[in-house]
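Step one of this worksheet: look at the structure below.
Partial view: only certain chains, each at its native spot in the assembly.
Chain IDs A, B and C follow the sequence of writing; residue 1 opens each chain.
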């Protein structure tokens, strides 16, 4: 891992929905939790994303909030 | 869940490091994966965050990237 | 308020425009200022957003810029 973004959650693409410029990617993490990413359709194509593929969801630490409830 | 942000990962605060204005919060998710959040120290105090507490890490879908490697 | 995100502006949904994956929500704050949010259409549906509804616009402090002009 050479990227400064701290968070990498390994998982599998559960669904991919491209509509116009944007694509919604749902990843089931290896821990059994679900993460949804909204990326550009161009990026989804460049990466060749498809259901069942193993990927990492990557998130910069400053983008994560905490809910104490 | 009444917030539009799609991603909520339940877990437990593993460590909390407040230094100046910012605080780094490491959450071990219930799925056994680790998430780091950088929030303001003021927010950490307002929420009364402490090690061992159950929280949710919350992330807007547009902030999540996918790494296909 | 149990979420670390510092900014919550109470207001009323003035318009909601869902197109494909994304939805644009314009909120008139109680202070008479306008805030536009872009969220996923899925979240807009999950929250049951509609014109006239009372909501809060929520923003993490690290996402706010200052213009001194």
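One rule holds for everything that comes next: a residue touches a chain if its C-beta (ideal position, glycine included) is under 8 Å from a C-beta of that chain, and two chains touch if they have at least 3 such contacts.
Given the structure is predicted, the values throughout are model-derived calculations rather than measurements.
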| item | value |
| --- | --- |
| Size of the entire homomeric complex in copies, 3 being in place | 6 |
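Here is the rule we go by: only the chains that are shown with their structure count from here on.
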| item | value |
| --- | --- |
| Distance from subunit C to subunit B - Cα centre to Cα centre, in angstrom | 21 |
| Interchain centroid distance [CA atoms averaged], subunit A/subunit C, Å | 23 |
| Separation of subunit A from subunit B, taking each centre as the mean of its C-alpha atoms, in whole Å | 17 |
| Set of subunit C residues in contact with two or more other chains | 2-5, 40, 42, 62 |
| Subunit C contact footprint on subunit B (complex, rising order) | 1-6, 37-40, 42-44, 46-47, 58, 61-62 |
| Complex contact set, residues of subunit A against subunit C | 17, 19-20, 22-24, 36, 38, 62-63, 65-69 |
| Of subunit B, residues touching subunit A in the complex | 5-10, 24-25, 27, 29-39, 43-44, 47-49, 53, 55-69 |
